[in-house]
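In what follows, a single structure is set out as structure tokens and then discussed.
Every protein chain of the complex appears in place save one, which is left out.
Take a look at chain A:
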Amino acid sequence: MAARTLRALCRPRLLVAGSSRRAAAGAEFRSAYSLDKLYPPRGGGGGGGDTGSVPEQEAKPPALDIPMDRLTVSYCRSSGPGGQNVNKVNTKAEVRFHLASADWIPEAVRQKMASMHKNKINRAGELIVNSEESRYQMRNLAICLEKIRVMVTEATEKPKVVSKETAQELIARVEKMNRERLRQKKIHSNIKQSRKADFD
């Protein structure tokens, strides 16, 4: 009985006849630290009280948006030790998608990926990525998606173009190093020669 009354008390307050008279309490209790006081709607940054301001996070480049309906996701049983659990539970996640018709990847990047990962592309032209590292299906799927993102990023990066001035500087640097090395070698050679006692 006590538990029932308790559950009734803990339920979010519906409008009871008695409480509507006490307008001071209002529908919900709001203290000085309630969210609408800490973060005023459409306010600027500093709404925080004594909780302190949250430090600005470094701007991360947004993760690539992968359309899930264009991918084929299948789950099967993982390999390795684990007894009954690994034999029964489908935790290995495999993601495949047709690379040539993937519009969400730019054309040039697609070509690059086809050449970089041609071992992962089957005869039908589907890029296959699988993961069985984690015990959880969801995490394995996340790892697959992360691998796809990494592949796309690697294929997107342009080879570093060295400007003419920098190229000339680099060559000059190497030549200077060689000259210095030969100079030091000659000095060392002279020292060694001077120690030689040559009796004519």
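In this section, a residue touches a chain if its C-beta (ideal position, glycine included) is under 8 Å from a C-beta of that chain, and two chains touch if they have at least 3 such contacts; residues count from 1.
Rule of thumb we're sticking to: contacts and distances are computed from a predicted model.
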* Structure fact -> Given "Integrator complex subunit 11", "Eukaryotic translation initiation factor 3 subunit F", "Sorting nexin-5-like isoform X1" or "Large ribosomal subunit protein uL15m", the protein name in the UniProt record of the chain not shown would be "Large ribosomal subunit protein uL15m"
* Structure fact -> Given A:116, A:138 or A:172, the residue that touches the chain left out of view is A:138
* Taking the full complex into account, what residues of chain A touch the chain not shown? -> 2-3, 5-7, 9-13, 22, 24-25, 28-35, 38-39, 50-52, 54, 63, 65-66, 68, 71, 73, 89-91, 136-139, 141-142, 144-146
